[in-house]
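Accompanying notes for the structure given below.
A single protein chain has been omitted; all remaining protein chains appear in their positions.
== chain A ==
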Amino acid sequence: MIQLEQVTKTYPKASRPSLDNVSVSIDKGEFVFFIGPSGSGKSTIIKMLLHEVTPNKGRVVVNGKDVTSMRSWKRPHFRRSIGCVFQDFRLLPNRTAYENVAFALEVIGKTKAVARRVVPEVLELVGLGGKEHRYPHELSGGEQQRVAVARAFVNRPLILLADEPTGNLDPDTSIEIMRLLDRINRTGTTVVMVTHDSNIVNQMRRRVIEIESGRIVRDQARGVYG
């Protein structure tokens, strides 16, 4: 599903590479944590999988598509097969929960009729049934993140990328979000999550890949934060 083959990325003006000869293979349906200190290169991997940055060396293959050589005009269509969740939720403040999710469908050409059918379903799935018409400021942090997960998942992507999704949430809410991601993972969606949260990693007991200074120092099938 995801292959990084001897990937090296050095940002312009950086003294050392963000990723240094990294090779990782992630199968369909896996749940993978990337852990490591700030600046270790975790987020660079997420950006690479989204075709936001391209490696200097090596190859990145996502969904059988070589991202390394992908032309930028193909990026929008490629992104439709990947869902994304961030620490800061990135919801539109002047739109309701329903509208936030529907917006993601409508801007890729789905009709309003499709949105009316699919959006309530996915909001129900993330546990926001009955709160469709609330605005982000009327929702708690955990609820806002659920909206973001609903938006990422509404298009039934093959991969869900989560960049510190619990970074702004308290421990209890974080665990609820993790249950949600786990449920999504069980539908067959590959989940890749970057995190600092040792509690969560230790509780989930999933594959853990630890990165330090751009190199993989650990890759454990049922790992802990360590």
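As a convention for this text, contacts are C-beta pairs under 8 Å (C-beta built on N, C-alpha and C of every residue); 3 or more make two chains touch, one makes a residue touch a chain; residues count from 1.
The rule we apply is simple: contacts and distances are computed from a predicted model.
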- Query: Between "Cell division protein FtsX", "Sugar ABC transporter permease", "Monovalent cation/H+ antiporter subunit A" or "MBOAT family protein", which matches the UniProt record of the unshown chain?
  - Reply: "Cell division protein FtsX"
- Message: Just to verify: which one of A:111, A:187 or A:220 makes contact with the chain not shown?
- Response: A:111
- Task: Spell out the interface residues on chain A facing the chain that's missing from view.
- Result: 73, 75-80, 84, 90, 92-93, 103-104, 106-109, 111-112, 151, 155
